[in-house]
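Only one protein chain is missing; all other protein chains are in place.
Order of writing sets the chain letters: A, B and C. Residues in each chain are counted from 1.
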């Protein structure tokens, strides 16, 4: 949809790795809607991914930064404000990683140094970027900050591991900082709880295909994809949603409000009434 | 467990049809814990069920009453207070029925007279009993009122139909009346959101077996049964939970906090990877 | 913001009484964004209000209809589809009324005929319009239906009375019908939980000024007004939010996520430490 919802708005987008990334799609859509932005990611992600391609495509500046590092964040905000010669209007936080998941540590056998890293990367980084922005007064009044979350913050999914705790904390930070930033500077802070999505990060989750088939059949509108998530993110950055803050909004085709759908139950029952099928326990992950 | 949690307490128990009923189990457990109570149900349910047997077993008075009928409710409370020569301490509301479900009207083809009956029987009856009790000042300070609910109040399950809306309203009435009754008389009002249960009422729900297999595998502790629900109800009637009110508490083996369990996913995947199985759409309900 | 978010979209807007109404603002904003729509309200509301003025201003057809009356609703959808020579894309339900509130019946002294009317007008009407629309297949794929709700559906506010139960049921209907309509026709159904708003309806609520001062100070962004609510509604009607359904979204300046703000506590404490002030109980409502 050609429109001008973000005309004149400036922002920072964290976490675009490649063209499967939600952050990548947000950048494309934000550009279409008239925004300018700085793209950022860790140096290693920039090396492994295609961020420079996106920067070219959207005529954006890239500033490498580790979002857990205060010095990097200060540098990022300084360069961004220099680049735009002023404050910004929106930020996207699309960052998450668990060393415990990567190293296949089960949730009842966590490495606590890893867990602290999970929290630092996936949740505390959101506080850090907000605190640095706040101290530099880097965001215009009625600016909008969005972080991407997942329903694991409310409901346990096997294999999602300590990322669930990190997402719960991420959403809490959105509320806690949303209060202060709203009260003091009229800036809103929200999280989007997105369907499971086959990004490079999402692909790493155990049993993602079976889960996505289930959530697809459970959700009356099917799973939301990265493009659709980007569309919704644009509305949260726009001036049309100025009074929404401290919220976690489900963008998931209705999954979060479902107890059991006809389509998912049928599929499940097929297994239930299947005499020749292998024992469920014998199926490989 | 032999104990005396309800020593000296008196109450009214609505909705025991037969020995599968949760209300039946509550009556048995309440008796074990030292309570006395009046049993009530509609005249037709008393005829179809075994309430008089329960009355004998628990040495209780039976007072027939249609919980949607104010006159009946007044009569019930009068007779109860006469019987005990004083006020009561607890009430259980275990009542629900949808003519739309019975007549197999789908949710997008509801009969609205039926819907109003669903609401009246399954939700407004709770308000009526509370209002009659309140006007007669029939409950002692720190008394406890409990109604049975279901997670359909928060999450849609195909086939549960207008009972979902009735349960949402039932839980709202618990909050609304809980505020007034708490403030004025220190009486608490809560709902228990119970696992799907194979009572005579539960058996009527479409696809209940498949659903119960799914919830059993999703819930880390498995589905809660009627006996376990009765145990928990006793704690809510006891003096140990005096400051809990206006709450809906899940008694469901953990189901409500699950997104996906390993066991349910395995079972679902069996269907997913089953080449010879019939098409899900071809399986009979 | 001049834009074209609803370019080519057609709809029905229920419940615009006068220029304080949220539905009125939605009509104005929808027009600005390129939509066409039919305006509807009960005959008596049309007589008492200014709907014809709005119709002129937005170049819209007015079709009187009582949203609790199936015949009226059928007539409304027929005339609307005739008028547009086709299906519609969005519906706004902004309807609510409690005879118990009007007649100052307290929540522990409800008239149950009144209560049934509260439910019929404020909640069941939403089901009725959806069911009529569904039977006539009146909404295009990816259409969007929105009803206005209030946080009383989750948390009790003294004086809001049986409207709380009606709003809880309204939100449940949005989920229940959202499942079916999403699955079958890709149509989404959501509710907006709006700040207390000084519309003609809102003004009738007991103690609304004190409450609005409190919520204003509690909410980091202050209360959301009718214009802002209309802005947000536009985003839910647009194609940018296609995968959001069965949700209740708080549009309230952050109020719903607040436990206690500094500003509200200060104001409250002033009363607490005020020696000369009258007793709280002596203050008139």
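Quick note on the criterion: a residue touches a chain if its C-beta (ideal position, glycine included) is under 8 Å from a C-beta of that chain, and two chains touch if they have at least 3 such contacts.
Not measured: the values here are computed from a predicted model.
Student: Specify the residue from the set A:81, A:180 or A:198 that touches the hidden chain.
Tutor: Reading the full complex, the residue touching the unseen chain is A:180.
Student: For a quick check of understanding: of C:80, C:144, C:161 or C:261, which residue touches the chain that isn't displayed?
Tutor: Reading the full complex, the residue touching the unseen chain is C:261.
Student: Which of B:18, B:69 or B:241 sits in contact with the chain that's absent?
Tutor: B:241
Student: What residue numbers in subunit C mark contact with the hidden partner chain?
Tutor: For subunit C, the residues touching the absent chain are 151-152, 154-160, 207, 210-211, 213-214, 257-274, 276-278, 280-281, 283.
Student: Quickly run down the residues of subunit A that touch the omitted chain.
Tutor: Its contact residues with the unshown chain are 70, 107-110, 112, 115-116, 119-120, 123-124, 127-128, 130-131, 134-135, 153, 155-156, 158, 161-162, 164-165, 167-169, 171-173, 175-181, 246.
Student: Which residue numbers on subunit B touch the omitted chain?
Tutor: Considering the whole complex, subunit B reaches the absent chain at 1-5, 175, 178-183, 186, 188, 195, 219-224, 228-229, 231-232, 234-235, 238-247, 249-254, 256-258, 261-263.
Methods note: only the chains that are shown with their structure count from here on.
Student: Taking each chain's centre as the mean of its Cα atoms, which chain lies farthest from subunit B?
Tutor: A
Student: Relative to the centroid of every protein C-alpha atom displayed, which chain's own C-alpha centroid is closest?
Tutor: Nearest to the common C-alpha centre lies chain C.
Student: Can you check how far apart subunit A and subunit C are, centre to centre, with Cα atoms defining each centre and the answer in Å?
Tutor: Centre separation, subunit A to subunit C: 30 Å.
Student: Subunit A to subunit B: how many Å between their CA centres?
Tutor: Roughly 40 Å separates the two chain centres.
Student: Could you pull out the residues of subunit A that touch at least 2 other chains?
Tutor: 257-258, 261-263
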